[in-house]
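The complex appears here without one of its protein chains, the remainder shown in place.
Chain IDs A and B follow the sequence of writing; residue 1 opens each chain.
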Amino acid sequence: MASAQAATDGDEAHVVCESIHLGFGGRDVFVDLNCEMVAGHVTVLMGTSGTGKSTLLRLIGGLQRPDAGSIRVAGSELSGLAEVGLAEVRTRLGMLFQNGALLDSMTIFDNVALPLREHTKLARDQIAAEVRDRLDAVGLEDVEHLLPGELSGGMLRRAALARAIIESPEVLLCDEPFSGLDPPNVERIEGLLTRLNRERGLTVIVTSHHMASSLRMGHRIILLKDKAAVSGTPRELAMSEDSEIHDFIGADGAAYLKTLSDAEAAS
Amino acid sequence: MSNPVSDLGRQTLGFVSALGNITRFGSDVVRNLFRPPPRIARTIEAIYDLGFLSLVLIATSGFAVGAVLGLQGYTTLVRFGAEQSLGAVVGLSLIRELGPVLTGLLVTGRAGSSVAAEIGAMVATEQLDGLRMMSVNPIHFVVLPKAVAMTLVMPLLSAIFIVCAIYGGYIVGVELLGLDGGAYIASLEDSVDFREDIVGSVLKAWIFGMIIGLISTHRGYTSAPNAAGVSRATTSTVVIGSVTILFSDYFITALWGV
Partner (left out) sequence: MQSTRRDFIVGVFVVIGLGAIAYLSLQTGGVSYTGPRGFELVATFDEIGGLTARAPVVISGVKVGQVTDIVLDEDLRARVMLDVRDDLELSIDTSASIRTSGLLGNQFIALEPGGEIDMLVNGDDLDFTESALNLEALIGAFVHGSTEDD
């Protein structure tokens, strides 16, 4: 299995969260949460809604700060960094927001080109070539002159993905990339993320509650429960004896294990 | 249950920290003013949205206000046989007070609210977070062009308002009520002073522009990331902006010494 192979290649942790505490409005979200995301892996953050999947992603992106604890992204400790330092770290991160977060007053082309125009001195045609390359990579064409409001949900998500990878980041954070999409579009995005991980070696961190796709694409799954994190490979979690985890993964886990054993039997 | 004294204390503390927050925000905006790159294209776009698109509102409102001033001024002045001074009455009250203040209130309602709503919606749809993740400072990219455009646009709109209003007063006083056109203009010319009245008027409009620019962007920028947050940002921009304009008008007038 190709994905399992890639999993053993890189062992160094790209993102490390250590004893994170976070309260919000008098309620604890995280208490002593520890987890790490391995370089070159697809890591899926799962959990029922309200467990703080998106919050954890925002912590990694430096958009929110924890009350206590340490977050290291590619070796840089975020907690001591001011906005300028965070901007430095973020050049190595790309983020795909749930609803795309494209600037709705600018065309798709301008949106995707924005990071290059801001940070590089590339000539006009070089920028255009880069933008076209990324839009090709996400399978979009003839949308450059459209505004974000003129795209369908699936296309919008892909355009946002193109913007997230325009500066060839090392880590790609995806907040609920499958939510609100129909099955063909879910499959398409899943395929894109898997390909980016494989072909460009991106470390991909995805939050999702779409069980089947998470089990398929994740090298590791981090399950948020009881204000902390439990992590394991999809197989470990699917075979977990813990009744809560078992209930959460449900029928998709059994189906996943069956496809695994079928594949092994075939080889 | 609630103690009025402690309520008052809490509200005072809340007001002071809100003041501190907007001051910090303002200094952040000013610091970004000197950072490259200059956002010229985005500022021009904002001038178009906030200034040019307010033009019809400002011109028609100015004309209407001037017409009413002409009518009211005439009926009052004619009792003292001083209707020849109508130009002075209309012109001075417009240039010194009504022009900048009414333009300020109209711009707060028309452009300030739209700035607050737009930035608030960008917060709600994570567009500002998106910029941060691209290492683009949202204050520099989104807030600054709008605040600068508002500051530049206000003196222009206020002057346009005043000219339209003087014309409105002229139409009513001269064309309708039969006053001598020359007397209207002459009394206006005689009573208006360049330094005290015109410079004071432009200065006032300019300060109001800064106030509206700062309040509207701050309200939007700090709004809660949801639909209710957007609506609250819009409402509070109009309320806080209008009240601040009216109060600061008093202080500017007192300090400028008119």
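In this text, a residue touches a chain if its C-beta (ideal position, glycine included) is under 8 Å from a C-beta of that chain, and two chains touch if they have at least 3 such contacts.
What you see is a predicted model, and the numbers here were worked out from it, not measured in a lab.
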> Which shown chains does the chain we cannot see touch?
Replying inline: B
> Which of these, B:G51, B:G70, B:G112 or B:P138, touches the one chain of the complex that we don't see?
Replying inline: B:G51
>> Tell me which of B:V65, B:L86, B:A159 or B:V230 is the one touching the absent chain.
In response: B:A159
>> Touch as defined at the start, partner being the missing chain; which of B:V29, B:I95 or B:A147 qualifies?
In response: B:I95
> Please identify, in ascending order, the residues of chain B that touch the omitted chain?
Replying inline: 41, 44-45, 47-48, 51-52, 55, 80-82, 84-85, 91, 95, 153, 155-157, 159-160, 162-163, 166, 188-190, 192-195, 197-198, 201-202
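Please note the rule applied: only the chains that are shown with their structure count from here on.
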> Centre to centre, by mean C-alpha position, how many angstrom separate chain A and chain B?
Replying inline: 44
> In the complex of these two chains, what residues of chain B are touching chain A?
Replying inline: 122, 125-127, 129-137
>> List the residues on chain A that touch chain B in their complex, please.
In response: 58, 61-63, 83, 86-88, 90-91, 93-95, 97-99, 101-104, 114-115, 118-119, 163, 167, 173
